[in-house]
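Here's a structure for you.
Just one protein chain is left out here, and the rest sit where they should.
Our next item is chain A:
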């Protein structure tokens, strides 16, 4: 079992990425009770936005120290624009309509965004290589960390802390909490709920873009359909943590990532379980975990029991 610290770290890196995307699902759900199934594609466009900045805006051979912030800004900008645009043109007209209507728009939007990138982004029909931070790596104890992973370890806590402060301390953050609790009353109290909803979408998009850059740095390439699987996992993480709760989203992501990694690493070592272990079974165990949590604690790990809503 001396590989355990390394496997836990592997799970933590993967889970932080899920968590950052899950924030987008959870905030939007918390405020408008809408599952934005196009969020995986917003994550994907964030990645392509960052790639565009690196390959088509910055001069060749720009140092990553300058390029990385620029890519984050570019990717964030694109993802936020698309998230806010989606809210304005796909979801707002349907607000108040039966739940199923915005869900169908979300799926349509998700397929649409994929196809637009697939057909119109240069060479997006095959995988696009993503710029790398370098191949340096270092050890903390028995844990080996590579520079591509460094970004996510630093970015995820910073993003979380910033969001926590924003929601708890700023005027807008408090308005968000109020809207989440009861949008009608919040509006009567003079809160511009439309503005709050737009901000929720924008923050979700921004975090998704950070996750997309982390994804590119870690795996070396991005592609048009990368949002599907990551989006599904992040949605699972959001539900696992208690949908609507931002800390829950992060916790759910980490739990999911660690569970997947440990399942891959150790389940085939248990006698009689050889057939059920290995890398290809990881998603199965992730969903087994989700079912277990939902059976035992339907509101999710950090969710509150809400009687009259959801």
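To be clear about the criterion, a residue touches a chain if its C-beta (ideal position, glycine included) is under 8 Å from a C-beta of that chain, and two chains touch if they have at least 3 such contacts; residues count from 1.
Rule of thumb we're sticking to: contacts and distances are computed from a predicted model.
Undergrad: Assign the chain not included in the display its UniProt protein name, restricting the answer to "Phenylacetate-CoA oxygenase subunit PaaI", "Cbb3-type cytochrome c oxidase subunit I", "Branched chain amino acid ABC transporter substrate-binding protein" or "2-oxoacid:ferredoxin oxidoreductase subunit beta".
TA: Cross-referencing UniProt, the chain left out corresponds to "Branched chain amino acid ABC transporter substrate-binding protein".
Undergrad: Check each of A:68, A:206, A:234 or A:265 against the chain that is not shown and name the one that touches it.
TA: The one listed residue touching the chain not shown is A:265.
Undergrad: Consider the whole complex, including the chain that is not shown, and state which of A:93, A:108, A:157 or A:220 touches that chain.
TA: The one listed residue touching the chain not shown is A:220.
Undergrad: For a quick check of understanding: of A:13, A:29, A:91 or A:207, which residue touches the chain that isn't displayed?
TA: A:13
Undergrad: Going by the touch rule given at the top, which residues of chain A touch the chain that is not shown?
TA: 2-3, 6-7, 10-11, 13-14, 118, 125-127, 129, 132, 135, 137, 144, 146, 148, 215, 218-221, 223, 225-226, 229, 260-262, 264-265, 268, 278-280, 282-283
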